[in-house]
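FYI, not all chains are in this one, though none of them got moved.
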Amino acid sequence: MDTHPAKRVEIIIEAVMERHLTQALSEAGVTGFTVLPVMGGSGRSGEWSREGQVGRASGMVAVICLIRPERLDTLLDAAFAVVERHIGVVCITDAQVLRAERF
Amino acid sequence: MPGIFQLAADNLVSPIILSFLLGLIAALGRSDLNFPEAIAKGLSIYLLFAIGFKGGVSVSGHGLDGKLVAALGAGVMLSLSLPVAAFALLRAMARLSVTDAAAIAAHYGSISIVTFVAATSLLAGQGIAAEGYMVAVAAAMEAPAIVSALWIVVARGGGGKRMSADLWREILLNGSIVLLIGSFVIGWMTGQGGLNEIGGLFVEPFKGVLCLFLLDMGLVAGRGLRTNRSTLSLRLVAFGIVMPVVGALAGLIFGIVLGLSQGGVVLMMVLSASASYIAVPAAMRVALPEANPALSLTLSLGVTFPFNLTLGIPLYMAAAEIAAGGNF
(Lines give C-alpha, C1' and ligand atoms only; values in the text may rest on other atoms or scores of the structure.)
Protein backbone atom coordinates (compact mmCIF):
# COMPACT_ATOMS: atom_id res chain seq x y z
CA MET A 1 0.00 0.00 0.00
CA ASP A 2 1.28 3.45 -0.93
CA THR A 3 1.90 5.67 2.07
CA HIS A 4 3.05 9.27 2.24
CA PRO A 5 4.94 11.11 4.96
CA ALA A 6 2.90 13.47 7.09
CA LYS A 7 2.93 15.12 10.49
CA ARG A 8 0.40 14.23 13.14
CA VAL A 9 -0.20 17.23 15.41
CA GLU A 10 -2.18 16.68 18.58
CA ILE A 11 -3.31 19.77 20.46
CA ILE A 12 -4.89 19.28 23.87
CA ILE A 13 -6.57 22.54 24.74
CA GLU A 14 -9.29 23.99 26.97
CA ALA A 15 -12.78 23.20 25.66
CA VAL A 16 -13.75 26.88 25.65
CA MET A 17 -10.91 27.55 23.23
CA GLU A 18 -11.90 24.86 20.74
CA ARG A 19 -13.74 27.21 18.41
CA HIS A 20 -10.96 29.77 18.64
CA LEU A 21 -8.37 27.13 17.74
CA THR A 22 -10.22 25.55 14.84
CA GLN A 23 -10.94 28.98 13.44
CA ALA A 24 -7.26 29.90 13.64
CA LEU A 25 -6.36 26.61 11.96
CA SER A 26 -8.83 27.21 9.14
CA GLU A 27 -7.48 30.69 8.63
CA ALA A 28 -3.99 29.21 8.42
CA GLY A 29 -5.19 26.97 5.61
CA VAL A 30 -5.45 23.73 7.57
CA THR A 31 -8.19 21.85 5.76
CA GLY A 32 -8.82 18.94 8.08
CA PHE A 33 -8.88 18.12 11.76
CA THR A 34 -10.67 15.81 14.14
CA VAL A 35 -11.77 16.63 17.68
CA LEU A 36 -11.70 13.94 20.38
CA PRO A 37 -13.42 14.32 23.75
CA VAL A 38 -11.26 14.30 26.88
CA MET A 39 -12.51 12.91 30.19
CA GLY A 40 -10.01 14.28 32.61
CA GLY A 41 -6.39 14.90 33.29
CA SER A 42 -3.76 16.41 35.46
CA GLY A 43 -1.13 19.06 35.04
CA ARG A 44 0.50 21.95 36.79
CA SER A 45 -2.89 23.47 37.43
CA GLY A 46 -4.10 20.36 39.21
CA GLU A 47 -6.39 17.47 38.47
CA TRP A 48 -9.75 17.72 36.77
CA SER A 49 -12.51 15.49 35.47
CA ARG A 50 -15.58 16.11 33.34
CA GLU A 51 -17.76 13.87 35.47
CA GLY A 52 -20.97 15.55 36.50
CA GLN A 53 -19.85 18.93 35.15
CA VAL A 54 -22.29 21.26 33.49
CA GLY A 55 -20.13 24.22 32.62
CA ARG A 56 -17.41 24.03 30.01
CA ALA A 57 -14.83 25.92 32.02
CA SER A 58 -12.97 22.90 33.33
CA GLY A 59 -12.60 20.58 30.42
CA MET A 60 -10.36 20.02 27.45
CA VAL A 61 -10.54 18.57 23.99
CA ALA A 62 -7.92 16.93 21.81
CA VAL A 63 -7.64 18.28 18.28
CA ILE A 64 -5.77 16.05 15.82
CA CYS A 65 -4.46 17.38 12.51
CA LEU A 66 -2.71 15.38 9.86
CA ILE A 67 -0.77 17.63 7.52
CA ARG A 68 1.98 17.59 4.92
CA PRO A 69 5.35 18.10 6.59
CA GLU A 70 6.02 21.34 4.73
CA ARG A 71 2.89 22.91 6.22
CA LEU A 72 3.86 22.15 9.81
CA ASP A 73 5.30 25.53 10.67
CA THR A 74 2.26 27.46 9.47
CA LEU A 75 0.07 25.23 11.58
CA LEU A 76 2.23 25.52 14.67
CA ASP A 77 2.32 29.30 14.41
CA ALA A 78 -1.47 29.43 14.20
CA ALA A 79 -1.94 26.97 17.04
CA PHE A 80 0.62 28.65 19.24
CA ALA A 81 -1.08 32.02 18.92
CA VAL A 82 -4.18 30.50 20.47
CA VAL A 83 -2.55 28.16 22.97
CA GLU A 84 0.01 30.64 24.16
CA ARG A 85 -1.90 32.22 27.02
CA HIS A 86 -3.98 29.12 27.68
CA ILE A 87 -3.68 25.78 29.34
CA GLY A 88 -2.75 23.14 26.79
CA VAL A 89 -0.11 20.96 25.18
CA VAL A 90 0.99 20.49 21.57
CA CYS A 91 2.61 17.28 20.40
CA ILE A 92 3.96 16.45 16.95
CA THR A 93 4.79 12.98 15.62
CA ASP A 94 6.07 11.73 12.29
CA ALA A 95 3.48 9.68 10.48
CA GLN A 96 2.56 8.08 7.19
CA VAL A 97 -0.86 8.50 5.64
CA LEU A 98 -2.86 6.77 2.94
CA ARG A 99 -4.52 8.89 0.26
CA ALA A 100 -2.17 11.86 0.44
CA GLU A 101 -4.27 13.75 -2.08
CA ARG A 102 -6.67 14.43 0.78
CA PHE A 103 -4.28 16.59 2.78
CA MET B 1 -36.20 35.73 65.70
CA PRO B 2 -36.70 32.06 66.42
CA GLY B 3 -38.45 31.98 63.06
CA ILE B 4 -35.15 32.13 61.22
CA PHE B 5 -33.73 29.15 63.01
CA GLN B 6 -36.90 27.16 62.57
CA LEU B 7 -36.92 28.01 58.90
CA ALA B 8 -33.26 27.15 58.53
CA ALA B 9 -33.81 23.86 60.36
CA ASP B 10 -36.84 23.01 58.20
CA ASN B 11 -34.88 23.96 55.14
CA LEU B 12 -32.02 21.69 56.15
CA VAL B 13 -34.13 18.56 56.22
CA SER B 14 -35.67 19.08 52.80
CA PRO B 15 -34.77 16.38 50.27
CA ILE B 16 -33.13 19.06 48.14
CA ILE B 17 -30.58 20.09 50.74
CA LEU B 18 -30.02 16.55 51.93
CA SER B 19 -29.30 15.47 48.36
CA PHE B 20 -26.64 18.14 48.09
CA LEU B 21 -25.13 17.03 51.39
CA LEU B 22 -25.17 13.41 50.26
CA GLY B 23 -23.19 14.35 47.18
CA LEU B 24 -20.78 16.46 49.20
CA ILE B 25 -20.13 13.74 51.73
CA ALA B 26 -19.81 11.02 49.09
CA ALA B 27 -17.22 13.04 47.18
CA LEU B 28 -15.28 14.09 50.26
CA GLY B 29 -15.28 10.42 51.34
CA ARG B 30 -13.87 9.53 47.89
CA SER B 31 -16.80 7.41 46.78
CA ASP B 32 -16.79 6.79 43.04
CA LEU B 33 -20.42 7.90 42.79
CA ASN B 34 -20.74 10.29 39.87
CA PHE B 35 -23.11 11.54 37.20
CA PRO B 36 -22.13 11.31 33.54
CA GLU B 37 -21.44 14.74 32.11
CA ALA B 38 -24.27 14.31 29.59
CA ILE B 39 -26.78 13.64 32.36
CA ALA B 40 -25.66 16.66 34.36
CA LYS B 41 -26.06 18.82 31.27
CA GLY B 42 -29.42 17.25 30.50
CA LEU B 43 -30.66 18.03 34.02
CA SER B 44 -29.48 21.61 33.73
CA ILE B 45 -31.26 22.04 30.39
CA TYR B 46 -34.44 20.74 31.99
CA LEU B 47 -34.14 23.10 34.97
CA LEU B 48 -33.37 26.17 32.89
CA PHE B 49 -36.24 25.48 30.51
CA ALA B 50 -38.68 24.77 33.33
CA ILE B 51 -37.80 27.84 35.38
CA GLY B 52 -37.77 30.14 32.36
CA PHE B 53 -41.02 28.75 31.00
CA LYS B 54 -42.88 28.94 34.29
CA GLY B 55 -41.64 32.47 34.85
CA GLY B 56 -43.00 33.41 31.45
CA VAL B 57 -46.35 31.74 32.11
CA SER B 58 -46.65 33.59 35.38
CA VAL B 59 -45.97 36.93 33.68
CA SER B 60 -48.56 36.12 31.03
CA GLY B 61 -51.07 35.48 33.81
CA HIS B 62 -50.45 38.43 36.09
CA GLY B 63 -49.50 40.80 33.34
CA LEU B 64 -46.47 43.03 33.40
CA ASP B 65 -46.90 45.43 36.27
CA GLY B 66 -44.63 47.98 34.70
CA LYS B 67 -41.81 47.19 37.06
CA LEU B 68 -40.15 44.64 34.75
CA VAL B 69 -37.98 47.21 33.01
CA ALA B 70 -37.01 48.82 36.30
CA ALA B 71 -36.18 45.42 37.79
CA LEU B 72 -34.10 44.49 34.75
CA GLY B 73 -32.24 47.78 35.05
CA ALA B 74 -31.67 47.19 38.73
CA GLY B 75 -30.36 43.70 37.98
CA VAL B 76 -27.90 45.02 35.42
CA MET B 77 -26.74 47.69 37.83
CA LEU B 78 -26.25 45.16 40.62
CA SER B 79 -24.37 42.82 38.31
CA LEU B 80 -22.14 45.68 37.18
CA SER B 81 -21.45 47.08 40.62
CA LEU B 82 -21.18 44.00 42.83
CA PRO B 83 -17.87 42.96 41.20
CA VAL B 84 -16.40 46.27 42.27
CA ALA B 85 -17.39 45.58 45.87
CA ALA B 86 -16.17 42.01 45.62
CA PHE B 87 -12.87 43.13 44.15
CA ALA B 88 -12.30 45.66 46.91
CA LEU B 89 -13.19 43.10 49.56
CA LEU B 90 -10.90 40.50 48.03
CA ARG B 91 -7.97 42.87 47.84
CA ALA B 92 -8.56 43.84 51.45
CA MET B 93 -9.22 40.39 52.87
CA ALA B 94 -7.08 38.03 50.76
CA ARG B 95 -3.86 38.96 49.04
CA LEU B 96 -4.71 37.94 45.50
CA SER B 97 -3.32 39.17 42.19
CA VAL B 98 -5.45 41.70 40.32
CA THR B 99 -6.36 39.04 37.77
CA ASP B 100 -7.43 36.42 40.29
CA ALA B 101 -9.38 38.94 42.34
CA ALA B 102 -11.16 40.28 39.26
CA ALA B 103 -12.03 36.78 38.05
CA ILE B 104 -13.58 35.91 41.40
CA ALA B 105 -15.37 39.26 41.47
CA ALA B 106 -17.01 38.46 38.13
CA HIS B 107 -18.42 35.24 39.60
CA TYR B 108 -20.01 37.10 42.51
CA GLY B 109 -21.52 39.83 40.39
CA SER B 110 -23.23 37.23 38.26
CA ILE B 111 -25.75 34.70 39.55
CA SER B 112 -26.28 31.03 40.26
CA ILE B 113 -29.52 29.85 38.71
CA VAL B 114 -29.74 26.77 40.93
CA THR B 115 -29.62 28.90 44.05
CA PHE B 116 -32.41 30.95 42.50
CA VAL B 117 -34.43 27.81 41.78
CA ALA B 118 -33.92 26.47 45.29
CA ALA B 119 -35.12 29.78 46.73
CA THR B 120 -38.15 29.73 44.44
CA SER B 121 -39.01 26.24 45.69
CA LEU B 122 -38.66 27.31 49.29
CA LEU B 123 -40.83 30.37 48.73
CA ALA B 124 -43.49 28.29 46.98
CA GLY B 125 -43.39 25.85 49.88
CA GLN B 126 -44.09 28.73 52.25
CA GLY B 127 -46.85 30.06 50.02
CA ILE B 128 -45.00 33.32 49.38
CA ALA B 129 -45.60 34.70 45.88
CA ALA B 130 -42.92 36.34 43.78
CA GLU B 131 -42.87 38.19 40.47
CA GLY B 132 -42.61 35.75 37.55
CA TYR B 133 -40.30 38.13 35.73
CA MET B 134 -37.56 37.64 38.30
CA VAL B 135 -36.38 34.89 35.95
CA ALA B 136 -35.76 37.54 33.34
CA VAL B 137 -33.88 39.57 35.93
CA ALA B 138 -31.77 36.50 36.64
CA ALA B 139 -30.92 36.22 32.95
CA ALA B 140 -30.09 39.91 32.80
CA MET B 141 -27.68 39.60 35.72
CA GLU B 142 -25.62 36.76 34.20
CA ALA B 143 -23.35 38.74 31.92
CA PRO B 144 -22.77 42.37 33.03
CA ALA B 145 -20.49 41.25 35.85
CA ILE B 146 -18.08 39.87 33.26
CA VAL B 147 -17.79 43.24 31.58
CA SER B 148 -17.27 44.90 34.91
CA ALA B 149 -14.50 42.51 35.92
CA LEU B 150 -12.66 42.89 32.63
CA TRP B 151 -12.89 46.63 32.98
CA ILE B 152 -11.35 46.40 36.45
CA VAL B 153 -8.45 44.38 35.07
CA VAL B 154 -7.80 46.85 32.28
CA ALA B 155 -8.08 49.78 34.69
CA ARG B 156 -5.62 48.14 37.06
CA GLY B 157 -3.22 47.30 34.24
CA GLY B 158 -3.63 43.59 34.89
CA GLY B 159 -3.58 42.66 31.21
CA GLY B 160 -6.63 40.75 30.09
CA LYS B 161 -8.39 40.85 26.77
CA ARG B 162 -10.38 43.91 25.87
CA MET B 163 -13.97 43.08 25.02
CA SER B 164 -13.93 42.20 21.33
CA ALA B 165 -17.17 41.92 19.36
CA ASP B 166 -16.56 38.19 19.31
CA LEU B 167 -16.25 37.99 23.07
CA TRP B 168 -19.44 40.04 23.47
CA ARG B 169 -21.34 37.58 21.28
CA GLU B 170 -19.89 34.63 23.13
CA ILE B 171 -20.97 36.02 26.50
CA LEU B 172 -24.42 37.25 25.52
CA LEU B 173 -25.33 34.17 23.49
CA ASN B 174 -24.13 31.81 26.17
CA GLY B 175 -26.32 28.70 26.14
CA SER B 176 -27.80 29.17 29.59
CA ILE B 177 -28.81 32.79 28.95
CA VAL B 178 -30.38 31.93 25.61
CA LEU B 179 -32.28 28.98 27.08
CA LEU B 180 -33.53 30.97 30.06
CA ILE B 181 -34.73 33.92 27.99
CA GLY B 182 -36.04 31.73 25.19
CA SER B 183 -38.14 29.55 27.45
CA PHE B 184 -39.33 32.66 29.32
CA VAL B 185 -40.61 34.06 26.03
CA ILE B 186 -42.22 30.71 25.12
CA GLY B 187 -43.99 30.64 28.49
CA TRP B 188 -45.10 34.23 28.06
CA MET B 189 -46.46 33.60 24.57
CA THR B 190 -48.24 30.35 25.33
CA GLY B 191 -49.43 31.17 28.83
CA GLN B 192 -51.62 28.87 30.88
CA GLY B 193 -52.58 26.88 27.79
CA GLY B 194 -48.93 26.11 27.16
CA LEU B 195 -48.49 25.13 30.78
CA ASN B 196 -51.41 22.72 30.54
CA GLU B 197 -49.79 21.13 27.52
CA ILE B 198 -46.29 20.60 28.84
CA GLY B 199 -46.73 20.99 32.60
CA GLY B 200 -46.70 17.20 32.97
CA LEU B 201 -42.94 17.31 32.45
CA PHE B 202 -42.07 20.68 33.92
CA VAL B 203 -44.25 20.94 37.03
CA GLU B 204 -44.76 17.72 39.01
CA PRO B 205 -41.35 16.14 38.43
CA PHE B 206 -39.53 19.46 38.91
CA LYS B 207 -38.47 19.14 42.53
CA GLY B 208 -37.25 15.59 42.05
CA VAL B 209 -35.06 16.68 39.17
CA LEU B 210 -33.76 19.51 41.32
CA CYS B 211 -32.82 16.91 43.95
CA LEU B 212 -30.81 14.87 41.48
CA PHE B 213 -29.13 17.98 40.15
CA LEU B 214 -28.17 19.06 43.64
CA LEU B 215 -26.83 15.59 44.34
CA ASP B 216 -24.61 16.03 41.31
CA MET B 217 -23.58 19.52 42.40
CA GLY B 218 -22.68 18.15 45.80
CA LEU B 219 -20.47 15.57 44.12
CA VAL B 220 -18.76 18.17 41.96
CA ALA B 221 -18.37 20.59 44.87
CA GLY B 222 -16.98 17.87 47.11
CA ARG B 223 -14.51 16.72 44.50
CA GLY B 224 -13.47 20.30 43.93
CA LEU B 225 -12.95 20.90 47.65
CA ARG B 226 -10.95 17.70 47.97
CA THR B 227 -8.68 18.40 45.00
CA ASN B 228 -8.20 22.11 45.54
CA ARG B 229 -8.19 22.24 49.32
CA SER B 230 -4.78 23.86 49.28
CA THR B 231 -5.82 26.81 47.13
CA LEU B 232 -8.43 27.98 49.63
CA SER B 233 -7.02 30.13 52.39
CA LEU B 234 -9.12 30.88 55.45
CA ARG B 235 -9.40 34.46 54.29
CA LEU B 236 -10.86 33.33 51.01
CA VAL B 237 -13.39 31.12 52.77
CA ALA B 238 -14.37 34.10 54.88
CA PHE B 239 -14.85 36.12 51.71
CA GLY B 240 -17.06 33.34 50.33
CA ILE B 241 -19.42 33.85 53.25
CA VAL B 242 -19.18 37.61 53.76
CA MET B 243 -19.65 38.51 50.11
CA PRO B 244 -23.08 36.85 49.68
CA VAL B 245 -24.31 38.71 52.76
CA VAL B 246 -23.05 41.97 51.31
CA GLY B 247 -24.69 41.10 47.99
CA ALA B 248 -27.95 40.18 49.70
CA LEU B 249 -27.99 43.54 51.47
CA ALA B 250 -27.58 45.34 48.16
CA GLY B 251 -30.34 43.17 46.72
CA LEU B 252 -32.57 43.98 49.68
CA ILE B 253 -32.17 47.70 49.18
CA PHE B 254 -32.77 47.51 45.44
CA GLY B 255 -35.75 45.20 45.96
CA ILE B 256 -37.40 47.53 48.46
CA VAL B 257 -36.72 50.63 46.41
CA LEU B 258 -38.26 48.88 43.39
CA GLY B 259 -41.30 48.02 45.47
CA LEU B 260 -41.10 44.31 44.74
CA SER B 261 -43.30 41.86 46.60
CA GLN B 262 -41.77 40.15 49.62
CA GLY B 263 -40.96 37.07 47.52
CA GLY B 264 -39.49 39.27 44.83
CA VAL B 265 -37.24 40.96 47.37
CA VAL B 266 -36.00 37.58 48.56
CA LEU B 267 -35.22 36.54 45.00
CA MET B 268 -33.40 39.81 44.33
CA MET B 269 -31.33 39.17 47.45
CA VAL B 270 -30.64 35.59 46.40
CA LEU B 271 -29.54 36.64 42.93
CA SER B 272 -27.20 39.23 44.35
CA ALA B 273 -25.88 36.84 46.98
CA SER B 274 -25.23 33.93 44.65
CA ALA B 275 -22.14 33.37 42.55
CA SER B 276 -22.00 31.96 39.03
CA TYR B 277 -20.49 28.56 38.36
CA ILE B 278 -21.46 27.93 34.74
CA ALA B 279 -21.45 31.01 32.53
CA VAL B 280 -18.79 33.13 34.20
CA PRO B 281 -16.15 30.42 34.71
CA ALA B 282 -16.23 29.65 30.98
CA ALA B 283 -16.07 33.33 30.05
CA MET B 284 -13.12 33.87 32.41
CA ARG B 285 -11.17 31.02 30.79
CA VAL B 286 -11.49 32.82 27.47
CA ALA B 287 -10.98 36.39 28.63
CA LEU B 288 -8.67 36.04 31.66
CA PRO B 289 -6.78 32.79 31.07
CA GLU B 290 -4.11 33.76 33.59
CA ALA B 291 -6.60 33.63 36.47
CA ASN B 292 -6.55 30.38 38.43
CA PRO B 293 -9.87 28.66 37.62
CA ALA B 294 -9.71 26.35 40.65
CA LEU B 295 -9.78 29.36 42.96
CA SER B 296 -13.04 30.91 41.80
CA LEU B 297 -14.87 27.66 41.12
CA THR B 298 -14.00 26.13 44.47
CA LEU B 299 -15.03 29.30 46.25
CA SER B 300 -18.27 29.71 44.34
CA LEU B 301 -19.36 26.09 44.30
CA GLY B 302 -17.71 24.80 47.45
CA VAL B 303 -18.26 27.66 49.87
CA THR B 304 -20.83 30.22 48.74
CA PHE B 305 -23.29 27.84 47.13
CA PRO B 306 -23.64 25.59 50.21
CA PHE B 307 -23.75 28.63 52.47
CA ASN B 308 -26.60 30.17 50.48
CA LEU B 309 -28.42 26.88 50.17
CA THR B 310 -28.38 26.04 53.85
CA LEU B 311 -28.20 29.26 55.86
CA GLY B 312 -28.31 32.09 53.37
CA ILE B 313 -31.75 31.65 51.86
CA PRO B 314 -33.59 31.33 55.23
CA LEU B 315 -31.63 34.35 56.46
CA TYR B 316 -32.58 36.40 53.42
CA MET B 317 -36.20 35.34 53.80
CA ALA B 318 -36.21 36.45 57.41
CA ALA B 319 -34.57 39.75 56.51
CA ALA B 320 -37.11 40.39 53.75
CA GLU B 321 -39.93 39.63 56.15
CA ILE B 322 -38.60 42.04 58.75
CA ALA B 323 -38.13 44.67 56.06
CA ALA B 324 -41.66 44.08 54.76
CA GLY B 325 -42.99 44.48 58.29
CA GLY B 326 -41.30 47.85 58.29
CA ASN B 327 -39.36 47.04 61.47
CA PHE B 328 -36.01 48.41 60.33
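Labels for the chains are A and B, by order of writing; each one numbers its residues from 1.
In the analysis below, a residue touches a chain if its C-beta (ideal position, glycine included) is under 8 Å from a C-beta of that chain, and two chains touch if they have at least 3 such contacts.
Since the structure is predicted, the reported quantities are computational estimates derived from the model, not experimental observations.
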{"item": "Subunit stoichiometry in the structure file as a whole", "value": "A x3, B x3"}
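Assume only the chains that are shown with their structure count from here on.
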{"item": "Geometric centre distance via CA averages, chain B-chain A, whole Å", "value": "34"}
{"item": "Of all residues in chain A, those that touch chain B in their complex", "value": "14, 16-17, 20, 45-58, 85-87"}
{"item": "Chain A-touching residues of chain B, taken from the complex the two chains share", "value": "34-37, 40-41, 44, 216, 219-220, 223, 227-228, 277-279, 281-282, 284-286, 289-290, 292-294, 297"}
